[in-house]
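This is the structure, below, for whatever I ask next.
One protein chain omitted, others in place.
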Amino acid sequence: MAEDRRRFLKEMGAIALGAGVGLPLLDPARWIERTSAERSTVPVRQWAMVIDVEKCLNPEVRAACTEACHREHNVPHIPDPEEEVKWIWTEEYEHVFPDQVHAHTAEGTRKAPVLVLCNHCTNPPCVKVCPTGATWKREEDGIVMMDMHRCIGCRYCMAACPFGARSFNWRDPRPYVERDERGQPLSDFPTRTKGVVEKCEFCAERIRVGKVPACVEAAARVPGGEGALTFGDVADPDSEVSRILREKNTVCRRVALGTGPNVYYIVPAGVPTSLGATAPANDPVTGPATGRVGTAGEA
Amino acid sequence: MLQNAFQGSRRYWGLVGLWAVLILVGAAAYSRQLSEGLHITGMSRDVSWGLYISQFTFMVGVAASAVMVVLPYYLHNYKAFARSVILVEFLAVSAVLTCMLFIFVDMGQPRRVMNVVLHPRPDSPMFWDFVALSGYLLLNLIIGTVTIEAERKDLPPPRWVRPLIYLSIPWAVSIHTVTAFLYSGLGARPFWMTAILAPRFLASAFASGPSLLILLALFVRRFGGFDVGRQAIRALGTIVTYAMIINLFFVVVELFTTLYGAIPHDVHAFAYLFTGLEGRAALTPWTWVGDLLAVVSGLLLVVPAVRHKERYLALLCGGVVASIWIEKGLTLVVTGFIPSPLGAVTEYAPTVPEVAITVGVYAVGGLILSALYKVVLSVRERVQLA
Partner (left out) sequence: MKDRTGIAVGLGVFLIVASYPVWNGLAAAGGPGRPELEPARDTSGCVEDTAYMAAHHQALLNEWRTRVVRGGERYYTSSSGRRWEMSLTGTCLECHGGKAGFCDRCHEYAEVRPTCWNCHLSPGGG
């Protein structure tokens, strides 16, 4: 090829490359402003939840919570446990609080069913690692949000979450969303699409219109479930959750990691007996038991 | 100069044809993944990264290892590497491209990949990995093409390329360090959260990369008439040996802290690898074979009489590459997820479509490498004839 034609092509290529890389970055001022704004100071409020493990020993309470959440948000029911999507579900005490369990912990305590969900941590590692800001901690109320439009599906947040709170859509969830008699999804909430991560968002869309999260409301409607889940602003010393935290003994999951979870658990004073000893395999949401560290003998 | 990649012997076109077929197979599998989602892979809610990310981790090491030739040649005037430098730079280009492709095929929403550029997050190591890899690709592409062009014109390379070469040295170290930082800052994954991860990555990279280069150099000598020189091969062998010994030492160090400290959540992952956990032991054979291979290759390489015979060197380099591939490309990533944050032991095995896509990505790297090496060979031929 003639030298000047080669040079021209090379220069065009370089310009295209430069423009392609450079143009999106031409807004440094706005970028700096945006990132510093999202890098919040102390949030005005911090929504938090207190879970009374004793009251949640009742499988009806737990089922009401999980079903209400999954219905409200069109969470798909995917039968394969390796691909399942869940926002709130039940796990055994020894897996929820592994640092609290010792060689002689009573069996009833070990196997006690405990509700787990996203903890909306004060220092969320998932937010730190997200390369696009598709998940972020809201300044005004501390909810760790998901932006389904921005998520690139890299699943770094799933690797970073110490609580296993996040689910990925390995396939299109629409066929697995529960429908009513007319074939319509049970709620208006957008189903997600394949390739994005999802999790509990403390019902941000309900909080916006002054309601409490669906699980909190559903638990309170079950007889004996009043006060099973309490929701409120932990930054407000006069809120119900703050009162409970002052008066009761509460624990959090994996405190030593320093993520600052905002879901608090009132642990039972005594060893849970028959009501609580039902294995999570009976729980309608967790589905069939899979191979677990701890459930030795069950394949 | 690029036209040299389009002219070649029947053997060359046979190789290109092989890559093309593998790329097509991979592309077919990938289009299925695009339409159906990542459920066609073996990944799961518990093990959310698998073959794609582990191959990316391995290839970043290969890309970074270019520094082991660039540094002696450009910083210390080690003349014996004169003909090896271009080979390692183009190997780095091809390796970085496969890295970026592996990340791309792993993404759930690949059409949104530009979000990493449009919405940068400096807190995220993944963002910096993107910056580091892109920069490294650009650097090596420029350095490689400029130096080979200069050679074709029988001139020294232009002066402005020198600072770029010097930049590529710490940059090479940084790409693998930042990749290690993807893993080693996660409190959720105690298997990865060790300060020695970055040094381990670098040591194993500096063993596996030059090993691969030795094998490639022997290949182009046999099939392309391009000889990097006995001294270069020998020096590379020495580098591989030292790097492998350091790597093995790091493994011992890690084993001591884990096993002597005996903290359960640290031990669990190692137990899964070496003995299996809760009856699940899919990676145990790989672990033992890989580690045995590493020790045998490393120790044999120490013996000069063995290392100086090219046939044995090639064999041992193959062993080094294989053992480090087993470690980074199979056991490292998956084991980070076992047990899960809730104590579950969910195993992982890649599916056929996943392997097809992986092979397709490697074939893209192979095609690029073949084309670039063909250019080098043709230019060298012409210069030698002139």
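General remarks:
The chains carry the letters A and B, assigned in the order they are written, with residues numbered from 1 in each.
One rule holds in what follows: contacts are C-beta pairs under 8 Å (C-beta built on N, C-alpha and C of every residue); 3 or more make two chains touch, one makes a residue touch a chain.
All of these numbers come straight from a predicted model, not from anything done at the bench.
For the chain that is not shown, the touched chains among those present are A, taking the whole complex.
Summary of contacts with the chain left out: across A:G183, A:P223 or A:G270, the touching residue is A:G183. In the complete assembly, the contact with the undisplayed chain comes from A:R138, out of A:H95, A:H120, A:R138 or A:R253. Within the full complex, the residue among A:T191, A:T230 or A:T250 touching the omitted chain is A:T191.
On the side of subunit A, touch with the chain left out of the figure occurs at residues 74, 136, 138, 140, 145, 147-149, 172, 183-185, 188-193, 204, 208.
Note that only the chains that are shown with their structure count from here on.
For the pair subunit A and subunit B, the distance between mean C-alpha positions equals 35 Å.
Against subunit A, the residues of subunit B that register as touching in their complex are 3, 36-39, 43-46, 48-49, 103, 106-110, 112-127, 130, 134, 182, 185-189, 265, 268, 277-280, 336-337, 339-346. Chain contact summary for the complex, subunit A toward subunit B: residues 1, 21, 24-25, 31, 35, 81-85, 91, 94-96, 98, 116, 125, 128-134, 150-156, 158-164, 167-172, 194-197, 257-259, 290-294, 296.
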